[in-house]
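Here is the structure we will look at, set down as C-alpha cells.
Every protein chain of the complex appears in place save one, which is left out.
Chains here go by letter, A and B, matching the order in which they are written, and residues are numbered from 1 within each.
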Amino acid sequence: MTMVEYFSFLPYGKYAFYVWLAYGISTITVITLFLSANRNHQKALINLKNKYSRK
Amino acid sequence: MWKWIQRQSSPKIFYQTCSNLTPWFFWPFIGFLVIGLYWALIVSPADYQQGDGYRIIFIHVPSAILSMMVYAIMAIAGGIGLIWQIKMAEVVAKVSAPIGAAFTIIALVSGAVWGKPMWGAWWVWDARLTSELILLFLYLAYMSLNNAFDNPRTAAKSSSILALVGLVNLPIIHYSVKWWNTLHQGYSVGTGGLKDPDMQIALALMFVASIFLYALLVAIKAKTEVLIREQNSRWVQEEVTGASI
Partner (left out) sequence: MTRRQNRMLLVALLLFGVFSTGYLGIKAFNENLLYFYTPTDIANGKAPVGKSFRVGGLVEKDSVQRQDMMVSFVVTDNNKSIEVKYTGILPDLFREGQGVVTSGSLTSKCIGKECKYTFLATDVLAKHDENYMPPEVAAALKSTEIKE
C-alpha cells in the first residue's frame, strides 16, 4: 500500500495525502518561525541582562 | 512628514512602536487564518478538474506572492538605508530576509506537493519554477553576506547592494508564465481564474493572514535586532533591567 492510499481515509480522499502534506509542512514552518523569533528575543534579553549585571 | 519619519526611525521609538504593534498583528493574523482555513478547507467547493487537490492553492499562491513582496520590501528598505542612512530601514531589511526565505520555501514545497498528483512530477525545470528557486538562493546569499561582516553598517551596505541587484529577478518570476512556454499555468489571480466566489474569499483571507504574519514576525525580529545593535545605549539598559539607572 502506498502512502497516498494509506492516507485516503482522510477528507479529500485520493488527494488527502498531498493536501494535508502541504498544509502540514506550511503549519510547521510558520510555528517554527514564530517560536524561534520569540526565543531569540528572550535569549537576547537574558544575555544583555547578564552583561549589564557583570559591570 | 519628514519629522515624523525621523522620530520613528530613532531606535528607541522604533522599538516601542514594534512592541505596541505586536498584538495588533498577532490577533488579526490568528483571526484571518482561522476563518481563512475554514473557508479554504470546508466552505470552498471542489474543482471540476482537480477535485479537492486544488486546495493547495490557498497556501501556495499567498506564500508565492509574499515571497516576492517581502523581497521587494527588503530591497527597498535596503536602498533607503543606503541613500538616507536610516539605521532602522537596515534593520527591517535584515530581519525580512529569513521570513521571505521561509515564504519561498513554503511556495516551492507546496508547489511540488501539488505538482506531483496534477502534473505528474514533483519538479520541472521550467522558467517559473527555476526563477522562484533563484529567489530562494538570493535570500540565502543575502543572509550569509549580512552575517559575514562584524560591523552591522558594512554588512547592511554590501547586502543591500546584493538585494537591489537581485530585484531584477522579480519581473522575471512574474512574467515567466507569459514570456515563455512553461508547464506552470498562467495567472489565476487578477484575471478571474477563480470562478467561484467562495474560492476567491478563501484566497483573499489567506493572503491577508500572510501579510499579518509577515508584519508580526518583522516586529518581533526587529525588536531583537535593535536590542543587540543598541546594547551600549542607556535606554536599552533601562529596557532590559527594567529599572532607571
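A few points about this structure:
Keep in mind that, in the parts below, contacts are C-beta pairs under 8 Å (C-beta built on N, C-alpha and C of every residue); 3 or more make two chains touch, one makes a residue touch a chain.
Because the structure is predicted, anything quoted here is derived from the model rather than measured.
One chain is not depicted; across the entire complex it touches B. The chain omitted from view is touched by exactly one of B:Ile35, B:Ile105 or B:Leu167, namely B:Leu167. In the complete complex, the residue from B:Ser9, B:Ser188 or B:Thr241 that touches the missing chain is B:Ser188. Considering the complete assembly, chain B touches the hidden chain via residues 45-50, 54, 57, 79, 82-84, 117-121, 124-127, 161, 164-165, 167-168, 172, 179-183, 185-188, 191, 193-196, 199.
Quick note on the criterion: only the chains that are shown with their structure count from here on.
If each chain is reduced to the centroid of its CA atoms, chain A and chain B end up 17 Å from each other.
Every residue of chain A that touches chain B in the complex is listed here, in rising order: 4, 11-16, 18-19, 21-23, 25-26, 29-30, 33-34, 37-38, 40-41, 44-45, 48-49, 51-53. Chain contact summary for the complex, chain B toward chain A: residues 41, 50-53, 55-56, 59-60, 63, 98-99, 102, 105-106, 109-110, 113-114, 116-117, 213, 216-217, 220-221, 223-224, 227-228, 231, 236-237, 240-241.
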